Structure formats: C-alpha cells, structure tokens
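As you look at this complex, bear in mind that one protein chain is not there, while each of the others sits in place.
Labels for the chains are A, B and C, by order of writing; each one numbers its residues from 1.
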Amino acid sequence: MDLSKKTLIDLYTTMLAIRRFEERVAQEVYAGNVPGFVHSYIGEEAIAAGVCLNLDRQDRIVSHHRGHGHCIAKGADMKKMMAEIYGKKTGYCKGKGGSMHIADFSIGMLGADGIVGAGLPIATGAALAAKLEGKGKIAAVFFGDGACQEGEFHETLNLASIWKLPLLFVCENNHYGVNTSAKYSLGAGEITRMPEAYHIATRSIDGNDVETVYQAAAEAVAQLRKGDGPYFLECKTYRWHKHFLSEGLEDLRPKEELEAWKRKCPISVFESRLIREKILTEGKAKRINARIMEMVEDAHDFALSSPYPLPEDALQDVYSA
Amino acid sequence: MDLSKKTLIDLYTTMLAIRRFEERVAQEVYAGNVPGFVHSYIGEEAIAAGVCLNLDRQDRIVSHHRGHGHCIAKGADMKKMMAEIYGKKTGYCKGKGGSMHIADFSIGMLGADGIVGAGLPIATGAALAAKLEGKGKIAAVFFGDGACQEGEFHETLNLASIWKLPLLFVCENNHYGVNTSAKYSLGAGEITRMPEAYHIATRSIDGNDVETVYQAAAEAVAQLRKGDGPYFLECKTYRWHKHFLSEGLEDLRPKEELEAWKRKCPISVFESRLIREKILTEGKAKRINARIMEMVEDAHDFALSSPYPLPEDALQDVYSA
Amino acid sequence: MREITYEQAATEAIQEEFRRNPRTVHMSTDLAADLQQEFGPDRIRVTPIAENSFVGASIGLAGAGFRTVSNLRMATFGFVAMDQMMNHAAKITYMFGGQAKFPVLYRMTVGAGFSGAAEHSISPYSMFMNVPGLKIILPTTPYDVKGLLKTALRDNNPVISFEHFLLGGMKGEVPEQEYLIPFGKACIRRKGSDVTIVALAKMVYSALDAAEELAARGISAEVIDPRTLVPFDREAVIKSVKKTGRLVVVDEACQTCGAAAEIIAMVTSDKGAFRKLKAAPARVCGLDIPIPFSPPLEKFAIPDAEKIVKATRGVMR
Partner (left out) sequence: MREITYEQAATEAIQEEFRRNPRTVHMSTDLAADLQQEFGPDRIRVTPIAENSFVGASIGLAGAGFRTVSNLRMATFGFVAMDQMMNHAAKITYMFGGQAKFPVLYRMTVGAGFSGAAEHSISPYSMFMNVPGLKIILPTTPYDVKGLLKTALRDNNPVISFEHFLLGGMKGEVPEQEYLIPFGKACIRRKGSDVTIVALAKMVYSALDAAEELAARGISAEVIDPRTLVPFDREAVIKSVKKTGRLVVVDEACQTCGAAAEIIAMVTSDKGAFRKLKAAPARVCGLDIPIPFSPPLEKFAIPDAEKIVKATRGVMR
C-alpha cells in the first residue's frame, strides 16, 4: 500500500507535535516547574502516530504511564494536557490526575494509568464493549515490554483470545523497564512468542519507522474490524530520556546504545526521506514546525495562566452523581 | 527404559493407597462426618505416583486444593492426614488446615493451597532454594488446567525460565475448572504452547498411564538435576468426582465423557497389565489391597479416636517464636 | 408474602435491572445459568479463572458506557483482583476528574462458620472502606439483598456487595412488586433503650438472639444493622447511642482495624455522643487470628450470641 501524501504529512505532523510538546514539558520539568513524575515519550513517537492515525474517534484506546504521545495522536487538546500536567483547574482532569493520568473520554482516550500492566485488562473491557455494540469499532492498548512481565498481560492475552475481542495490542518494546533489560527479564526472548501461544495474530516491526507502523496498524485494524479477533503488534523502539525526567534518577543503559537509536530518530529520518522524495520541502517542514511550536506555546501559556483548583475542589469527583 | 518390578509394584501400591484413602474420605464426607470442602483426587492417581516416586525426600513439592494424592505419594502419614481432614489435634496442622491445607515440611511437602494458581510462585522460591543450596535438589509444583488461566502462572513460567530454576511444572489437566471446560477458557488450546513460549522444555503425556508418567518424570527430573532449567509436564487426566464432594454441587460435565475416562482408570488398567505380564498376581494384588485397606482403616480409627484441639489452641501458631 | 432465598433474591435483582438496561454485562468464573438463559452468552459471560482480568474488563466496559456485575465468589479470590479494584475501580473517577462514570458491581461472599479454613473464611470489608471511591453494601436478608443490589445497579459508582456465605440459602419474605433500598440508611432490627448493639453481616442474627437473652435479664438492647458500610448511616447510630448511652459493636471480621473500630471511633469522637456515653464501648469481633479449620477452634474464633451477651453485660456494669 502506498500512503497518500496527506497521510505522510499527517504522520510527520503528529510525530513532530508529540516531540515538541514533550521537549517543552521536559524543559519545564528540569526547570523545576512541574510537579510529580513525568515519563517522556521522546524517541517513540512513530508508534502513537502510526497506530492512532488508523483509528476513528469512536475507537477507544488505553494508555500507560508514558502516555502523552497517545493523547496527542488520538487528538487530545494540548492546552488541556499541559494544564493537567501543571495541575491546573483547566486541565483534562481538573488537576486531579497529572501527567500520568490524562484521559479524554470524548475522543475515546480512556486514560493513562500508572500501574504497569493494569491497562491491559481494562482494554479488554473496552474491546468487549466495541464487540457488543457491533459497529466495527475496536480498542487499542499501549503497553511496554515491562508490562509483558505482569500476570495481567497473560490474562489479557487469554481473554482477548477466547472472546475474540477486537483489541489491538500495541507493545512499545523500548527494551527496558526502568533500568532492567528486557533481554534479562523476558524468558520468551521474542515478545511475540507469548501472544502466538494464544493463537493471536502477531507481528513484530520497526517501531521507529512510522510508515511501517502505519501500514502494519492499518492491516491489523482492518482485520480487527472484520471481527477476526485480537491482533498483537510489537513495535521495537527506544526511549531517549531517563525512565522519568529527574536529575537524580540513574540511567544504567549503555550510552552507545542510546546514541545508535538516536541516529534512528523516527522524525528526522522520516523528514529526510519526505524531503528526498519531494513530499515535503524544507520550507514546508519549517512552517509545520512553526505552527506546532505555536500550539505548544499556546498550550503552555494557557496552562500557566490558568488558575489552580480551589483546595475544596479536592472533595469533588470521588463519586459520580 | 524398562522399569524394575519393584518400581512397577511401588507405582501400583501408591496409586491404590491414594484411591482407597480417597474412597474412605468420600464415604465419610457423604455421610456428613467431615467438615469443610474436600476435593477428591480419584481418577488422577497416576500423576502423583508417577512424579513423586522420582523425587527424593529432600526434593520439595507444592500442591493445590486437590492435594491428598500428592501427600500420600510424597510419603505423608495417612494417620496425620486423616486426623487433619477431621480437624483433630493429632493432624498435620493440628486441625488448623483441614483437607485443603495439608503440609509435611519434614518430607518436603510444602503444603496444599486453596487459591488457584498461588502455589506456582511459591514453588519458584522452593526451586530457587534448591538451586542456591547447590545439591542437585529440585522442586515440583502440581496445578490444574484452571491455574493456567491465572496471571501467577505466566509470572512463574517467566521467572523459572529466566532464573533457570530446577522446577518441575506438573500440570494436571483434567480438562475442567469446576464446570468450565478448558477448551473454552484456554486460548492456547494446547497448554504446552504457553511454557514453550518461554523456552521451557515441555512434554504432554497421558496422565492416566502411570508408567508413561513415571518415565517422563524420570527424564525431566534427570534434566532438572543437571541444572538445565525448568521442565513442564502436562498430564492429561480426568476427575471422577464432582469438583468438591457435595450432594448439592452441580456437575455439568457430559456423562459419557466421565464414563469413557473411567474406562481408562489409571489403576485397573495398570493392574490388568501387571497381571497379564505376570508382574503381579491376583493374589498379590489382593494382599496389597488388604494391607492398604488396613492402613486406611487404622488412619481412620486414629482420626476418630483423636481428640479435637482445645478451643484456646486457636490462639497458637499465628506467629512463630 | 412469598418467601425466596437470599441468592434467589439477588438473582432477581440482577434480572430486573438487566431487563431495564440492555447495556449490562455479567461476568463470573461459573456459569450463571438462570441469567444466561434469559440474557444470552454475550451479556452473561463465563470467564477464565483470572479475577484481575475480568474485574479490569468491567472497568473498561464501564468506561465505554456499560454497567457490569462481576461475581468473584469468595472474597479471598478478590485478593487476586485487588489491583483492579483498589488501584483502578476506586480511583479513576477521581483521577480523571469525573469525566466518566464507573458503574461496576462486585459481589463477594464473606464470613466463617463452615470450616473453610484461613483462606476461604475472610471478611475484609474494612480494607475496602479504607479506599475512597468505592461504595460498600452488606445485605443481611433476602429483602435487603434484592433492594440493595437493585440500587447498586442504578448507582453510577463502583459498588462492592459483601454477602455472608452462610446467608445464601436463607429464606425470607420478598415482595413481588419492585422496590429499592437506599444506600446509607441503617435498619433498626430491634428497638431498645439500654444499649446500642451495631451488628454487621450475619452477626445481626447473633445480636438479635443476644438481645432476646438480654431482655430476659432485664436489659433492653437496640440492634442496628447498618446495611451499607459506605455510605454509613452515622446519624442512626449516633442517635441511638445518645439515647442508650452505651455501645457494643459486633463483627465477625478480625478485630484490629475492622469496621467495628471505625464505628467506635466515629461515635466516641463525636462530642455529643461522647458526652452521653455512660460506659466504655465494647467490641465483639473475630479474634485476631486466621480462621482455623476445626469446628471447635472456629467456634472459638468468631462471635456468637453468648459472647455478645457477655460483652453487653460488661458494658452495663
């Protein structure tokens, strides 16, 4: 399948939006302006972009602690995201969730979650809902190589398999859980061996090549919409920042490894190609970049100028009416 | 490998001991004389016998809710077992555990456990201990097809795989968890697909043929003692009684299925063969049976004539000194 | 009026509410045959033995606009699903700023008295009470279980129904016509003037037996069944204690950090109630030991009418 120019530019734009947003957030985190723990998605943008651009608004996704990219790719509002990250009243969760718990149910983003592996069972519910609704909707769940070590992963593969759920598993294999190599902690070696054991359609791809991700996801989503049961996409990638953004935190990963992966930057490699193939010009790239920078700055201004919630607001939303 | 006459007779005797013990217990349960829930091992005797006769006293086993057979095969004292089942002070656990929680640490039987799947992680600890002790000891864990659905199963396969633990997984696949068919609830179809995904040596065998079980276990145990990492033995079998012994409980399994499996009785088929092959005579079989019946009766008398614990004994053993 | 069992009443509640709302799903490791016959296998689902997965699934279903019932059977199996219940079901309404509703109902049996031994005989409701975001009901009669479960199935929040294992077969009057029981309304099971006995779950019956016995000794005990633990009918208990000046709390759960501790703390830290207290309140709870298997040990471990009488007389002295 040859991708349309529009799709290629959309993929590029989405990745760049995530990158610029995350860069801005990182800058503010290191300046000490952001409370809590922030997990940066930089380096993994191709996955969120490649997958989510295949989804409709009605399709639902479940994300994890490193979730900003999924939000942006699914169409979330950067303003409300940034405000949430700052703990402002205008944020997606009125300041109650923060970076790790952004959700936008209106666009089918059912939320980021901070417990490793826990989004997986929740996503089976979203997929079952789609199946029961019978309108060809699907659900997608993003999770790391670390999540594949939790029992909930196994239970979810099994449930998705026996109920033939329209669930797209998107494993963002960035090769580490904090500082522990997946080579050490995953007995299967290849992650795909696990879903295969459950007769789940499986593919392992270069998660830094957005076109590959997009095409693989398109194929997977088409199968899912037909009701053929779950699909497992392993996307190999690498995170550029520390596990979470923090001066104090150690990064025990080999420096050369990081450098090698940086050379495979999902954005700059793709950009060069688009320019080489004349799909994009340097001028246009600059304009896209400028527009995104503006959006990010607007979002940041919005967050900064937004009020904090009132202390008593803490008492609301414990229960729904 | 041709088994010695002694081994064959031992296997026969062990199976028969389990059968007669379980029959006696069932009789008493249905007469309303036994408190609590009792899960009968009848029909599955070949597995406990075939596996445990390959183990030394120093090897450790972990069992589950259907654990009487494992206790007997590992060499537990029927008297203390029966007393425990009756809740007597002379029982293995001083009446605190009952049928579902018999243990005998002195013979390496680390206990039966009533939470589906929970024995598996515990067994990894026993296996790690064996590995650290470095004396070629091993651990074995018994569990059902139902346990393969719990997340703890997956976590245990992974841990055993990456730590190369000397752990023998003995899956007693009796095809049902309570009334739910494993065909429905296990997406993998063949259970062995799951351990294989973790690069664990795996074999699926007829769990009703004690010689097959013995030989497979012998091979597995030899590999485990060499330190080659875990081994997974799936033993296909069937339980003859309801999930637990109870008038009220429903058994939704097809009648014909049960009948077919009864014709594959691990004991009577084996007995006929031993007699046919002149390893056993009918007379000797009778004598063995009589001796076992006597042991079971002695155990039962012991249990009946033993005192209940004093109410205040309930306060002991909450903590170890 | 017709009499049906507690479990039948519970099933009726689910049937009626599932008829009202097709966007409802029931999950359990065992086949719920009655329900499946009426509502089909799509909505009445048998799950693998993997509690965290189907409790998690209930949350995803809720996030997508469905209501669910997950029957976990014994509360001890709930420990396998603690992550989904406590880290997620309880918290996501809040941490997502109230964007979505999570109407999930979890049913679990609790209690001892059937030689289930340590693992199978627990009453862990206080743990869940410590986690805001959950509502917790403790139905004690066939009438209550139907009315409370129906209310639960219209509530927009996670509700946990703790049902005593030994009440499932109990018969009682249940009207044919529809009714609901509001959360947070205690039921005074017996009126009295000398002492307030708050009793939880099956202990309501032991407390009523004890009250009978106490009456014979000239002590008039008021027996309160809170019916729901979250929300809790603080007013009913405090009002009663202000009247009687004495409080005994009876619960089968282990004493330390149980619901009984909360009820005593709630009452004694109320200035008005504290002033009216004529004696130190008393707890009659399960001993702080795992439940033993053997009948004489188990009997020793949990409260009964005799122990309640003794403690109440102690409070009267």
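Please note the rule applied: contacts are C-beta pairs under 8 Å (C-beta built on N, C-alpha and C of every residue); 3 or more make two chains touch, one makes a residue touch a chain.
Since the structure is predicted, the reported quantities are computational estimates derived from the model, not experimental observations.
Just so you know, the chain we are not showing touches A, B, C across the whole complex. From the options C:I49, C:M129, C:L167 or C:V223, the residue with contact to the chain not on display is C:M129.
The chain omitted from view is touched by exactly one of A:M15, A:I42, A:L55 or A:M100, namely A:M100. Contact residues of chain C toward the unshown chain are 76, 79-80, 82-83, 86-87, 90-91, 94-95, 117-119, 124, 126-127, 129-133, 230, 253-254, 256-262, 264-266, 268-271, 273-275, 277, 279-283, 287-290, 292-293.
In the full complex, chain A contacts the hidden chain through residues 35-37, 87-88, 93, 95-98, 100-101, 113-117, 146-147, 149-151, 177-180, 184-186, 252, 308-315, 318.
Contact residues of chain B toward the unshown chain are 60, 62, 91-97, 101, 103-106, 110-111, 113, 115, 118, 120-130, 132-133, 139, 151-152, 155-156, 158-159, 162-163, 316-321.
What we mean here is this: only the chains that are shown with their structure count from here on.
Using mean Cα coordinates as chain centres, the one most removed from chain B is A.
Inter-chain spacing, taken between the CA centroids of chain A and chain C, is 40 Å. Listed for chain C are residues 47-48, 50, 52-53, each touching two or more other chains. Within chain A, contacts with two or more other chains are made by residues 151-152, 155, 158-159, 162.
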